[in-house]
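Every protein chain of the complex appears in place save one, which is left out.
Let's turn to subunit A:
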Amino acid sequence: MSVRTAELFMAIAMFLASLGLMWTVYSDGLAIGWVAGRGPGSGMWPFWLSLGMALASLWTLWRWYTGVTPESRNREAYIDPDTVFMVGITVVLIFLLLLLSNIIGLYFSMMLFLLAYVRGLGRHGWGVTAGVVLGMPVATYMLFEVALNKYLPRGLPVFESIFMRIDDFRYSLMY
């Protein structure tokens, strides 16, 4: 897909999204004008702003049609194959990081993510990989759980129990 086509699709998508927002406000029954005795309705702000978004998207479409924007004249690929691979695989890995966080917990999921990225994509040696894969979760645990008392997702009970033991060990040292 060329940059020119991408700009067209994006403007259309944003126009439709703006209409969708207006419809959401309308279908939720929120007042978009003045409510006697109460002032501006709660739907006024999002509704009229969404209309503004729709008009701005139409303006972009007009500028695309008339070839005013540099993007509308650009016939190069919107995302070249190298980028598709690099950015695509990164997004997929982050997606898996989030997905697995609910199952095996954020710490184990983070370790798998770092392993895949540093060893798989970066092709670094095992020494560097181990340093990052083990160092990052330990630093995160120390900073967020020990210092900030912020508990990160620990996954299913079987994985959670591992962290319970780590916590017990920590508490035995601290108190």
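Quick note on the criterion: a residue touches a chain if its C-beta (ideal position, glycine included) is under 8 Å from a C-beta of that chain, and two chains touch if they have at least 3 such contacts; residues count from 1.
Everything below uses one rule, namely that contacts and distances are computed from a predicted model.
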| item | value |
| --- | --- |
| Hidden subunit of the complex - UniProt protein name among "Phosphoribosylformylglycinamidine synthase subunit PurS", "ABC-2 type transport system ATP-binding protein", "Tricarboxylate transporter" or "Cell division protein FtsX" | "Tricarboxylate transporter" |
| Chain not shown, touching residues in subunit A | 3, 6-7, 10, 14, 21, 24-25, 28, 30, 34, 38-46, 49-50, 52-53, 56-57, 59-60, 63, 69-71, 78-79, 82-83, 86-87, 90-91, 93-95, 97-98, 101-102, 106, 110, 113-114, 117-118, 121-124, 128, 132, 136, 140, 143-144, 147-148, 150, 152-153 |
